[in-house]
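Removed: one protein chain of the complex. Kept in place: all other protein chains.
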Amino acid sequence: MSGAATANPSVAALRARFGAAIGRSAVVHGATLVHVARDRAHEAFAFLRDEPSERYDYLVDVTAVEYRDRELPLEVVYHLRSIPRNAFLRVKIALDRSGPFEVDSVVDLWQGANWLEREVWDMFGVRFAGHPDHRRILMWETYDEGHPLRKDFPLRGRFSRAEQVRRALGADLSAHYSMDELSIADAYGELPADMRQRLKGAAAPEGKGRSS
Amino acid sequence: MAEKRVLELALATPGVDAAGNAMRVPLVSAEHTAQEPELDSDHMLINIGPQHPATHGVLRLVVELDGEVVMRVIPHIGYLHSGFEKLGEYRHYNQIIPLTDRTDYLSAPANNIAFALAAERLMGIEITPRCTVLRVIACELSRIISHLVWAGTTAIDIGAFTVFLWMFQERERVYNLIEAWTGARLTTSLTRVGGLMADLPEGWTGRLREWCARFPKTLDEVDRMLLRNGIWLGRTQDVGVMTAAEATNWSLSGPMLRASGVAYDVRKDQPYLGYETYDFEVPVGEKGDVYDRYLVRMEEMRQSVRILLQALDRLPDGPINADDPRVILPPKQKAMSDMESMIHHFKQVMEGVPAPAGEVYFPVENPKGELGTYLVSDGTAKPVRWRIRPPSFLNLAALPRMAEGHLLSDLIAINASVDIVMGEIDR
Partner (left out) sequence: MELSTPSPQGASGFVSPNWVTTRLDDLVNWSRANSLWPMAFGTACCAIEFMATAASRFDLARFGMERVAYSPRQADVLICAGRLPFKLAPVIRRIWDQMPQPKWCISMGACASTGGIFDNYAMVQGIDTIVPVDVYVPGCPPRPEGLLYGILLLQKKIKGESVFDPSLRVEQLADQRGLFLEPAAVDELSEPFGNSVHQTRSA
């Protein structure tokens, strides 16, 4: 279902370049949205940023939407803007509910994606391959009630209130979790296994180098 | 050489042991006890916050220092995470309006308006001319009070305490106006979907005009104190520079983006509320340092006064709420006497107003930057997704880029110049 005549011409440019990897598009309340397949998404974003006719140099937002209807996929939504052309585009990657929630990170294209993708990981559990600092950002790193914005996560959390307070008080105040801090303290080996797995995307702990 | 120190940093692990104690894994394991961590002997790892007067909220900065020079700074946020977006999925659209007050609590009316505009676009409601102009007035007043807090707290961080008291005194005068209009100083809940909570009281426009006449003199006093002050210049010029390309790539917005030389303002480029019909300028800086941000924000306050006067001149009479009984509550007398009004009242309060299925992203130019509201509806009265695109979140993410290589006191000045509000960052 392609958009009306007022659709953003970037959709046609994307279709011309990527063909079948571009899914449905629409114009909703004045904004054009287009679906992109997960495996070619990073190329598509690089095209949108670098192609002279597109030049989406400003990443407005990265977020995710999970619908109440379980049949619908979980969508990772990117809002892009081209400041020189004053254009706006919404790009969505639909992730099947059953499959792994993983997409490629766009931090190498837009630095603004760094914290935005961390928040999507924290709130939805979507992994971003290649992200230099893949940790939770709003909840504490060892928060184990789940990913709060998922629809199967109850509003008041999974644990009882007393248990939540107890766990919160047990968290350590001086904990350092970023690769930068850990490399200073040379503690990579003592991390829990799943955290190590996830942080492995970043460089192995170095003494002086900066990860970004 | 200075002696090496062994740092002991404990790491919390998931879960608790049988006795209910948190299990702690020492960062330095048995085989490493004799070895120091890889911290350059001249470097110091310090922690600023989350409780700290100069972090402007509950922000934690872990800083690696070489003497006074910041080698690395890692911001930790989330200490004010309140679950706004989750809560929004369990509330009707009008019930979300009080929540928006508490995200960016320094400019609450602007947040109310941002959300109401997004919800109105989603539902296809058109607001009345009087409501449009009143919302512009509220937006610009919010811009001024937010910048007043910014100016006061930045000055106090850099050492000029008097400016803080002057700015808060001005803020009190604006609070009087806002309180006369909405009943609340800070958490206003000014808008409703389709209109406003209340119309202006008698004589309010006259009082606003008086205030607009006196306020620029306060700004002039502040400028007299700071603009060409040698200490101020020394503390703010060439500190925390972001080039235009960097600012764009790091998704900065608002005064942070404009101070770096990128002339993007949502009011000019994607106008809403009739901003294209107002005559105002948008200050754009050149160097992108703390001083430019100061200049941009001070000038924005003056331009806001200009917009306020124009809005007061063109304020039309008429209703403030759209004429749509399914969306706007009927007046109380009618709800008690007229059957149809009673049914409308009942449905709106008990069931909420359903929005047609669809999605909208509505950006507004908040004082902190581009505040975007992304609403996704599935046809029910509660949104499927309420996403706040927080300007301060992205502005703060660039703090490491701006502060590394500067002195510790510069870090404080740069942090102040970002103009963060943790309620919006953490939501």
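Assorted remarks:
As written, the chain order gives the labels A and B, with residue 1 at the start of each chain.
Note that contacts are C-beta pairs under 8 Å (C-beta built on N, C-alpha and C of every residue); 3 or more make two chains touch, one makes a residue touch a chain.
Quick caveat: nothing in here was measured; it's all calculated off a predicted structure.
Between the chain not shown and the residues B:His81, B:Lys368 or B:Arg387, the one that touches is B:His81. Across the entire complex, the residue among B:Arg72, B:His345, B:Lys382 or B:His406 in touch with the chain not shown is B:Lys382.
Only one residue from B:Leu45, B:Val149 or B:Val376 touches the chain missing from this view: B:Val149. Against the chain not shown here, chain A presents residues 68, 139-140, 145, 148, 151, 153-158, 160-173. Seen across the whole complex, the unshown chain contacts chain B at 20-21, 50-53, 57-58, 78-83, 86-87, 89-91, 98-99, 101-102, 105-106, 149, 164-165, 168-169, 171-172, 175, 185-187, 380, 382, 422-423, 426.
As a convention for this text, only the chains that are shown with their structure count from here on.
Centre-to-centre spacing of chain A and chain B amounts to 23 Å, using the average Cα coordinate of each chain. Listing the residues of chain B that touch chain A in their complex gives 7, 9-16, 20-22, 24-29, 32, 35, 37-40, 43, 45, 47, 62, 64, 72, 74, 77-78, 81, 83, 85-87, 90, 121-122, 246, 248-252, 262, 264, 269-270, 358-361, 363, 370, 372, 374, 376, 378, 384-385, 387, 389, 393-394, 397-398, 400-401, 404, 426-427. Taken together, the chain A residues at the contact with chain B in this complex read 28-31, 33, 57-61, 63, 65-69, 77, 79, 83, 86, 88, 90, 110-116, 119, 123, 136-140, 142, 144, 148-149, 153, 155, 166-167, 170-172, 174-178, 180-181, 183-187, 189-192, 207-208, 210, 212.
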